[in-house]
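What you see is the complex with one protein chain gone and the rest in place.
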Amino acid sequence: MDTQNEPTDDQTTVAELRGLVEDFVAERDWSCYHSPKNLAMSIAMEAAELMEHFQWIDTEESSALADDPERREAAGEELADVVGYCFAMAGALKLDLSQTVRDKMRKNHLKYPAEKYRGRPSYD
Amino acid sequence: MDTQNEPTDDQTTVAELRGLVEDFVAERDWSCYHSPKNLAMSIAMEAAELMEHFQWIDTEESSALADDPERREAAGEELADVVGYCFAMAGALKLDLSQTVRDKMRKNHLKYPAEKYRGRPSYD
Amino acid sequence: MDTQNEPTDDQTTVAELRGLVEDFVAERDWSCYHSPKNLAMSIAMEAAELMEHFQWIDTEESSALADDPERREAAGEELADVVGYCFAMAGALKLDLSQTVRDKMRKNHLKYPAEKYRGRPSYD
Partner (left out) sequence: MDTQNEPTDDQTTVAELRGLVEDFVAERDWSCYHSPKNLAMSIAMEAAELMEHFQWIDTEESSALADDPERREAAGEELADVVGYCFAMAGALKLDLSQTVRDKMRKNHLKYPAEKYRGRPSYD
């Protein structure tokens, strides 16, 4: 892929990226299939396809995968599918994703105070 | 939550939203836990928590949930968790998410021509 | 498939069924890949493949699928994959599955008293 001249994350609004998915769905009249229930399943299914890339390797090797352009791109495609369905879910739930994420991060800051959780995984 | 004065999706770049998650993780020194393998599991786990909101209702009722502010916000929190881990995964894989999504959507356009797939779910 | 003369669920012990999977794994020296972490991912991935069969249909149509031999068999194959990895997990955790299931069902009886939960889904 040649993505050199494409807008990057700091040149792209969340709305623009969401729009790509919305247009795609609208052009195919797929919104009737996109109930929140079906979309929740779809997100989980794409998440499972992303896991496939890491199923039999250990955590260390999975980190090294970021330096292998081909495998990184393959995993990136699955990640894009998860994100695409998340955008569709935000649409189906009539949610502004930026506000939803900001709100949740605020709650996370209260739930996981930095001084208490530094260096300790969240499940402790 | 009072999100009325917060930047919306058309006022927020993908990089800004990713930055919220990156700062949160950095402040807690959690990057050592965030191997792609662990993050893929985390995305799938949060996707499952999102599914919980739709487990026993049918597709129609799940669509109506968008008009119930309380349940919509509860589902939105889980959606935010999925998206947050997707951002962490993009970071771990050193991927620009906008370019990754654009690239995948281009492939989807080739794979699912609108005239052929209009009104038919993608699995046909 | 011709399964007419094969032992059925009331003619097969859990140990016999587990043995089929254990032998298969042993013959391929795959036990080194079968850490509980990897198996947990594998169970989730196969569960997602099972969901694929029900992704875009509503609950009612999914029930009707039981009367369509071909689709039922296709879904059954994915179910077998989930169960197979569950057996492998029981082995990796050195668990007797019958005792584990009996024990959990006892807890479920305490957690969900029949008179209180009759006709109401478990999440209420």
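Think of it as A, B and C in the order they're written, each chain with its own count starting at 1.
What we mean here is this: a residue touches a chain if its C-beta (ideal position, glycine included) is under 8 Å from a C-beta of that chain, and two chains touch if they have at least 3 such contacts.
In this text, all values refer to a predicted model and were calculated from it rather than measured experimentally.
S.K.: For subunit A, enumerate the residues touching the unshown chain of the complex.
M.R.: 40-41, 44, 48, 52, 55-56, 58-60, 121-123
S.K.: Provide the residue numbers of subunit C that touch the chain removed from this figure.
M.R.: These residues touch the chain not displayed: 1, 3, 6-18, 20-21, 24, 27-30, 32-33, 35-38, 40-41, 43-44, 47-48, 50-51, 53-54, 57-60, 62-63, 65-66, 72, 75-77, 79-84, 86, 89-90, 92-105, 107-109, 112, 114, 117-119, 121-122.
S.K.: For subunit B, which residues touch the unseen chain?
M.R.: 33, 38, 41-42, 44-45, 47-49, 51-52, 54-56
Everything below uses one rule, namely that only the chains that are shown with their structure count from here on.
S.K.: So what's the Cα centroid distance for subunit A and subunit B, whole Å?
M.R.: Taking the average C-alpha coordinate of subunit A and of subunit B, the gap between them is 4 Å.
S.K.: How big is the gap, in whole Å, between where the Cα atoms of subunit A centre and where those of subunit C centre?
M.R.: 29
S.K.: Which subunit C residues touch at least two other chains?
M.R.: 41, 44, 52, 55-56
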